[in-house]
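The block underneath contains the structure these notes are about, expressed in structure tokens.
The other protein chains are all here in position, but one chain of the complex has been omitted.
Chain nomenclature is as follows: A, B and C, assigned in order of appearance, with residue numbering initiated at 1 for each chain independently.
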Amino acid sequence: MKDAVEEKFLFNKTTIGFWLYLMTDCILFASLFATFAVLRHATAGGPSGSQIFEMPLVMAETIILLTSSFTCGLALVALKARKITQMVVALASTYILGAAFLTIEISEFAKLIGEGNGPAHSAFLSAFFTLVGTHGLHIFMGLLWLLVLVAMLMRRGITSKWVRQMTLFALFWHFLDLVWIFIFTVVYLMGVAK
Amino acid sequence: MTIVKYVIGFVLSLVLTMTAYWVTVNGIDKTTLYLILAVLALVQMVVQLIFFLHLGEEARPRYKLATFLLMSFMLAIIVVGSIWIMDNMNYNMANMSPNEKNDYMLMQHDKGF
Amino acid sequence: MFGRLTLDALPHDPVTIGGVAGGTVGLLIIIAAMTYFKKWGWLWREWLTSLDPKKIGVMYIVVAVIMLLRGLADVAMLRAQQAIFATSPNSPISPDLFQQVFSAHGTIMIFFVAMGVIFGLINLIVPLQIGARDVAFPLLNSISFWLFVAGMVLMNVSLGLGEFSAAGWLAYPPLSELAYSPGTGVDYWIWSLQIAGVGSLLSGVNFLITIFLMRRKGMTLMKMPIFVWSVVTSMVLVIFAFPILTATLAMLGLDRLLGMHFFTADMGGNPMMYVNLIWAWGHPEVYILVLPAFGVFSEIVPVFSRKKLFGYTSMVLALIAIMILSFTVWLHHFFTMGAGANVNAFFGIMTMVIAVPTGVKVFNWIFTMFRGRVSFQTPMLWFMAFVATFTIGGVTGVLMAVPGIDFVVHNSLFLVAHFHNMIIGGVLFGAFAAYAYWFPKFTGFRLHEGLGKVAFWCWLVGFLVAFLPLYALGFMGAVRRMDHYDASLGWQGLFIAAGVGVLIILLGVFFQVVQLAYSVWKRKELAVGPDPWGGRTLEWATSTPIAEYNFATLDAVHDRDAYWTVKKAHEKLSAQYYDIHVPNNSGYGALIGAAALGVGFALIWHIWWLAGVSMIALIALVISSTQRTDVEHVITAREVALTEKRLRGKRA
Partner (left out) sequence: MKSWHAVVAIILLPIIIGLAVFAYASTQHVPVFDPQGSVGAHEKDLILFTLALSTVVVIPVFLMLGIFAWRYRDTNHKAAYTPDAEGNRWLELLWWGIPIAIIAVLSVVTWVSTHALDPNKPLESTVKPLNVQVVALQWRWLFIYPEQRIASVNELVIPAGTPVNFRITADGPMSALWIPSLGTQVYAMTGMSSKLSLIADHTGTFRGSNSNISGTGYSDMYFNVKALPSRQDFDSWVKAFNDRPKHEHLDLDQYLTFAKPTHDKSVQYLHLHDVSLYDEIVSKYAHSDSGHHSSKHEGHEE
């Protein structure tokens, strides 16, 4: 009985604490969004968004990340039902989709830099690379976290601590998809609008 | 927390994303488009908050909901305020009106720049 | 191999060499003494790795005090230059050094003194006042502290290696960009604040969760001590304002590191956006510092008036109002940047509106004395001085909130006088009041009252003599950050007065040091019980010295002045003890701080391999810290009973 109370407290403490961290991350992204909004026309003779964005790829990124967020949710449902195999499959999909997203993004960046449109080329490009790159960095951290979760799972199995960590990870991953909605809308869709 | 909620959230998000893309590709005037895109993004945010992040399902006191609302308020102040301020300054301290600027650029062009 | 770091980075001018030599010798003496007395193990086990917020709080304050001494030494140089050498061509302090020194002064005083004191105080008091045994995330708390230390160390390394920023405490671009500041100074500024800032952010999350979830049973939000309320509002500001600082510093850092163009003059960069963002953080930051000071006074006035706080609900509403309003006024720091009249007027009016809740708080404090029994010990003297000076600062603040007035005094010494009025009169006097008030709780003896009063009078007189002339100098046309001026302007007399004021303040600091030393020496005579002032809140219910677990039993709370009602009703604390879980020490905080220090140092000097190694170490440490298994140990009910008997038995 006392353990259940204790566990509930621990769960609340970590999830609400992590939630607060996500709130601070929202403000961090908000600062980058505001800067992007202010600088998006400051192309200094370089290309504007509509000239460099490849919308089919961006659309693919969007769908991939959304699906990854979805499979992450499925993993959580499977965990609740203690269907471990299903959960592992869902987590693996999440990881693969996340890695695919990151690969597309990095190749997009590499292509831009290769064409001479790197972040040092104009204020607009600085803001673009930093905003999208910060999201990408979060995705990278998420993938790293997922690996740590898998390692923990293999070492000790499903413990109450693992369940807490998994819940936090799911929050993080859904949150990153949420941020992407706004990057997709503000940076890309509004960027290519004529 | 059931699988159904995730499926609903996923499908709704897909539809909203596709709609946003479709609207953008089929060009309409910019102001309307921005408005539609903003609304679609906000709706998708709410969808994911409810169906993926389960906001509002916690027991009272709802710290998550409260901090989220407060954060949204502060975020709106920072973003809207910054854009308002910067736009206003760029406007007030522009050296030339767009027309003057155009003439000036043409003049520079003639000079061989 | 060492990036930009070469032997040229060592200091050249005599003033800096003297400072560095003095600092190094001092450090060596301490190291030698520690080694001789074999105290390193003790230091590591009892302090550096401790997760006990009471000890972390003390460490914050020790760091802050050391930094206060450096900040004061800086300002002594500045005022000496302005009072004595400003009109002569041969000054020992070059303009470049002068600019580095005032940039360092501002940065140190805000980030490493004021923030350190506030976080120290929160660590010490908040868990006790809410009747908790710990904070929500003890290891995170230690990591926050060590990030604060890493930032502090990095900033002070700039004394001996390279240079510090000469671009002012907020480093406005494009001056702070590579084009105008190619050296390492601005990089030191960026990375030391970035590291310390992340620490503050994590602390904000930690203390909010602590207050949200770990309050004693029965302590509803509206029964929390008002200091705790002030911390809630302050920490909400931390978690919403500091990410803006993180993002802004990161963007400036990217400009300097990767040649980006966020805030550069050319290639489309927009320096005004930096000013906008840094103040969107910077204004709430002022309230992050001053709100807890308000909380301190709200604790002290009732205790020394032996009466309940007047208008608790009003006080809470005022705190919340200030919290929200403080996010809507940042433009008033740059009224003269050219925004239109609507924008300026809007932000001016919002700024004035903050005066309303602040005024309400002042009236409520004063009316707490009404029909009370006021005793004038040092904490109360600090309160009286706070009201007197803060009111002056408030008036000059309202003056500058009117854009039309700010137009003519902005960036003058009037502005400098105003914000020192708020920060010294508000934050620092609040910290000194808290120091005198809570010192006996943690040590078991009081600070010597007479010496404390001498220090108080030195501070008050020194402060007034140092800053009131600056108001006049502002009206006379003297701008801030100026290292020389023409004798014919008639400014020197007032600058000399301001310099004398600084000397009187230094005398006050001297008496504070003497007071502490004397009080430690005479601690037997100054010894007091666990509740020397007739306290009203739960921290006074603990034994002195406070047990590691704070409270042996967690009796429910019924009233706002939780301990006062218990004492009045002669309630007995329950004597039924249970096992208590206490966090184990952990070295992760110190290690993570060291790794962050490595990252910062490497990025400043462009030592890429070190940056990579430190970054990987940092990530590995963070991951490994989440995998700890020996998180806590148990103090058995029997041990608790014995400890309680030992600690409580001594009570006078």
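Just so it is clear, contacts are C-beta pairs under 8 Å (C-beta built on N, C-alpha and C of every residue); 3 or more make two chains touch, one makes a residue touch a chain.
From a predicted model like this one, the values you see are computed outputs, not experimental measurements.
Pick out which of C:139, C:167 or C:547 touches the chain that's been left out of the picture.
Final answer for the missing-chain contact: C:167.
Thinking of the whole complex, not just what is shown, which of C:306, C:567, C:606 or C:648 touches the missing chain?
C:306
From the listed residues C:51, C:293 or C:409, report the one that touches the chain absent from this view.
C:409
Of the residues C:117, C:241, C:392 or C:604, which one touches the chain left out of the display?
Counting the whole complex, the residue in contact with the absent chain is C:392.
Quickly run down the residues of subunit B that touch the omitted chain.
Residues of subunit B in touch with the missing chain: 87-96, 98, 101-102, 104, 108.
What does the interface between subunit C and the hidden chain look like in terms of residue numbers?
Residues touching the hidden chain, for subunit C, are 94-96, 99, 166-168, 172-175, 180, 265-266, 268-272, 305-308, 310-314, 334, 336-345, 348-349, 352-353, 355-356, 359-360, 362-364, 366-367, 369-376, 381, 384-385, 387-389, 391-392, 395, 398-399, 401-405, 407-412, 453, 460-461, 464-465, 468-469, 471-472, 474-477, 479-485, 489-491, 493-494, 497.
By definition in this document, only the chains that are shown with their structure count from here on.
Nearest whole angstrom, what separates the Cα centre of subunit B from the Cα centre of subunit C?
About 36 Å, centre to centre.
List the centre-to-centre spacing of subunit A and subunit B in whole Å, with centres computed as mean CA coordinates.
From the centre of subunit A to the centre of subunit B is 18 Å.
On subunit A, where are the residues touching two or more other chains?
Those would be 16, 20, 23, 26-27, 30-31, 34, 38.
If a residue has to touch 2 or more other chains to count, which residues of subunit B qualify?
In subunit B, the residues touching two or more other chains are 63, 71, 74, 78, 82, 86.
Using the touch definition from the top, list the residues of subunit C that touch subunit A in their complex.
Against subunit A, the touching part of subunit C is residues 136-137, 201, 204-206, 208-209, 212-213, 239-244, 246-248, 250-251, 254-255, 258-262, 264, 266-270, 273, 277, 280, 619, 623, 626-627.
For subunit A, which residues are in contact with subunit B within the complex?
15-16, 19-20, 23, 26-27, 30-31, 33-34, 37-38, 55, 59, 62-63, 66-67, 69-70, 73-74, 76-77, 80, 171, 174-175, 177-178, 181-182, 184-186, 189-190, 192-194
Touching subunit C in the complex: which residues of subunit B?
So the residues of subunit B touching subunit C come out as 61, 63, 70-71, 73-74, 77-78, 81-82, 84-86, 88-89, 91-93.
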